[in-house]
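Okay, here's the structure, questions in a sec.
Shown here: the complex without one of its protein chains, the others still in place.
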Amino acid sequence: MSASNLHMYVMIAPLLTAFFVNLLGRRSRAWLAPLALGSLAFSSLASLVVLGRVVRSGGYRYTVGNWTPPFGIELVVDHLSALMLVLISLVALAATLSALKSAEQELPGREHLFFTLYLILIAGLMGLVLTADAFNLYVLLEITSITTYGLIAMGKGRAPLASFNYIIMGSIGACFYLLGVGYLYLMTGTLNMADIARILPDISGGAAVATALAFMLVGLWVKMALFPLHGWLPSAYSLAPTGAALLVAPLMTKVTIYLMVRVMFSIFSVDYLFLQNPLVQSGIVWAAAIGIVCASALALAQRNLKRMLTYIIVAEVGYMVGGVWLANSTGMTGALLHIVNDALMTLCLFLAAAAIYYRLGSLDFDRLQGIYRKMPVTMAAFTVGAFSMIGVPPTAGFFSKWYLILGGIESGHWEYVAALLFSSLVNAVLFFRIIEIGYFFKSGEHHGHELREEAPLLMQVPLLISAVALIVIGLGSGPLVDSVIRMALPGGF
Amino acid sequence: MDYQTSIWPLAAILISLLGAIPIMLSGRSPNLRESWTLLAALGKVAIVVALLPAVLAGGGYEFVIAEVLPGVPLALRVDAMGMFFALVASILWFFTSLYSIGYMRALKEHAQTRYFASFAVAISATIGVAFAANLLTLYLFYEMLSLSTYPLVTHEQNAEARTSGRKYLTYILGTSIGLALPAMLIVYALTGTLDFKSGGILAGSGASPQVLGLVLVLFLFGFAKSGIMPFHGWLPAAMVAPTPVSSFLHGVAVVKVGVFSILRVIFHIFGADLLLDVNLGVVITSIASITILVASLVALTQDNLKRRLAYSTIGQLSYMILGAGMLSAAGMTGGLLHIAMHAFGKITLFFCAGAIFVAAGKKYISQMDGLGRQMPITYLAFMFGSLSIIGMPPLGGFISKWNLVIGAVSSDQLLLLVVLLVSSLLNAAYFLPIVYRGFFARAADPVFDEGIREAPLFCLIPLSMTACASLALFFYPDIFLRLAQLALFP
Partner (left out) sequence: MDMVLAVIVAKYNYWVYVVLMMIGFYAMIGKRNLVKKLIGMNIFQTAIILMFVSAGVKHGAKIPILDKYEVLKHGVDATGVVNPLPHVLMLTAIVVAVSITGVALAILLRIYREYGTLEEDEILEKLGK
């Protein structure tokens, strides 16, 4: 195993394991945990090594099979993609720990199928962040989507219907993206991002290039569920099996936002995106701000914890899209930092939801009464995640929100500032409503001595780790921004 | 001024935060649990007092916890102003801990472990606010205090507590996220720092008076813990909490954290000179004056003793803000001093209200006729507390009010003088009848006319000691006076 292609092994480990999980897991479910956890632990360690190397000696490009670009397949390992690699493998590892328990409960006999898809999805996400080729990006996007469709459809009740809706919407998004790539290919004759970026400035044909950009962006927005293209997300994520939601909710939208950043700045230039079309730029920030407000308002109407969280995810997508399009380095820093923080916050909250669901079998608000007494550890971690969503220092969520709001102030986008503050307040209402329900009792059973009934250890450990991580990342956000995020800012910032 | 790097400021905060862990673990043995509380309280006083000499000598301590944002670390600094507040808070926490033990046990409250643990976290946050070196750190501990006091306010876990808790959080979190946070961000966008500096950081930023005014108003209302109207509604609602919580948190820690934050902003973010230049002092004084007068009038109408004390607190808190807003040397000194003087006086009053509830089960003033004859010590202490708050010699409150009066006269703001005098009369009007009726009115229920029936010693000792402290502060205000002067005129 040579050190220079370590990132390949990060991606290949879950992919290969997926087949063994299917073959061996069919015989005995005892194989599942060691295989899945082993491969992801390996990926986590290896990705940390990759990140460490990138921080020390800078990013690099890698050509698969030594076919030189623009003909061969190129991978890019820079600060941003190395960071995403670490994020994906660590989040996946934590989610898998908990998913092992919830899949055992919800999908008896089908666990090996579940984890096969699960691991392929993880490998697909890792491939997405590494690729430097516009068409490979499409293929990997569809690999992650197809596995997600399958995972969601494994849920109970209306899950297949939600999954089918997602297929239709997801395919529209992917096809739009492909169409945009097609336009670019027709104009430049290449698919390598760096190559396209090199050729684009010399091309006349502004309308075709602009159309390509528009198609690619809209395609990705559908995939990331930016309001008002979010319709598929709440049902799909809340009806998915708990284990699937654990992985998909923290990572899918965040990786798609990473893809938007990658497409925007690896193919097009800052000058082209922001300076030549200031109206488009502020229009998108406005749209993001409106999206944040609407999604937050919709979250208020939900009476089920998981559905509420899915609307918060939609609002958070608005945070990051707006942050990227603020067109200043503060906003961009905030958006990239928020990718990391939001993934962890969502992970923490979904892990808590999974633990509660494991014990209660429901996440409807009226079932949560007295939950603090029943599951104090789970709820303590949930509270930390909730504080981070609200943006209470020193949790991680505060600091990325700080950069985002500051970016809004610097660029004079007060609507975005107002939307973020509004959304923080709504989050406070949303989570304190749950805290209140969980803290008080039904009127009949005041001071009732409900039995303490915590979730199994396998679900508690990742939950507690993610809660602690939120505080550690918050306190360490200075070094994180200095050594990784600032270096990951695209050229021109 | 130079600050030595030292871990002790952090230790002063952490001792009670970490103390919460053994408190939670020893829930099954109340005596052990209470020993941990007292140990942490004593340790905290010891650390704070140990830091005192250096501050009095004009120095101080610093500690950087983490570099979180460019130019704004999470950092602690022990300067004169922070020391002033930390000294008040840590000493009173010790008394409150003693009192809590007596009160909670006498009433056989449920969930005492959660109560003591939350209390320990709340006091950590209070000291954190006192020792914060910049606005971000202050905000962090401010929010920590808001959240850790929620279980205390809703301690009873009944429908009333739920409503009050909701109101409490709506006001406190709503204003801090909706107003104080954007104000902080604007300051950061203007100056690139949030450090507390004597003379302020906004002075050279070139911001227009309109922007400065906006930021000032955002801060004034954003730190709603100071009970400034119209964001005062949470304080009377929070009175559903057990009395030790009301006395310490809603007489001292929480509310004064609000005032302290506002004073920090006025003195060390804006700076008195800048406010004088753009003539923004009048914004502060007019908002504060309205609050003082309205709150005092409302207090007159309250029959529930704790609610009357709550409205009195709202009025008194604005004295401190009023003093700062006068922007004259004596006025600012008086405002700062009133933090300490009011703290000792008001906590005595709350302790007395709790003692009356424990011993006689009375909540309403109209039921307390003649009660002073059974509870002479409690009522004597109550009288000391009220006189201090009214501002009569020989009690501590006189010193701060005297400074406020001088401040109003010396800066030619005679209207404010009128406000101070009218309000003092109103204070007398809502406090003295309670004392009078307690000692001289005929009891409605003659059963109470049988001998002395004081509250348990754990309640009685703390309240006598804080009453004596109020008295002592009149004769020996030197430490607080010196700290206030060091804070304002280094």
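Per-chain residue numbering starts at 1, and chain names A and B are given in the order in which the chains are listed.
By our rule, contacts are C-beta pairs under 8 Å (C-beta built on N, C-alpha and C of every residue); 3 or more make two chains touch, one makes a residue touch a chain.
Since we're looking at a predicted model, the values are computed, not measured.
Within the full complex, the chain left out of the display contacts the shown chains A. Listed residues A:74, A:106, A:142 or A:316: the one in touch with the omitted chain is A:142.
When the whole complex is considered, the residue among A:61, A:158, A:198 or A:303 that touches the unshown chain is A:158.
Taking the complete complex into account, A:150 is the one of A:150, A:291 or A:322 that touches the chain left out. Checked against the hidden chain, the listed residues A:168, A:275 or A:468 yield one contact partner: A:168.
Although one chain is not drawn, its touching partners on chain A can still be listed: residues 135, 138-139, 142, 145-146, 149-150, 153, 158, 160-161, 163-164, 167-168, 171-172, 175, 178-179, 182, 185-186, 191.
Everything that follows uses one rule, which is that only the chains that are shown with their structure count from here on.
Rounded to whole angstrom, the centroid-to-centroid distance between chain A and chain B, based on C-alpha atoms, equals 44 Å. Per the touch definition, chain A reaches chain B in the complex via residues 387, 390-394, 399, 402, 405-406, 409-410, 417, 421, 424-425, 428, 432, 436, 439-441, 443, 446-447, 474-479, 481.
Residues 65-70, 73-74, 110, 136, 139-140, 143-144, 147, 151, 154, 157-159, 162, 165-166, 169, 173-174, 177-178, 181-182, 185-186, 188-189 of chain B touch chain A in their complex.
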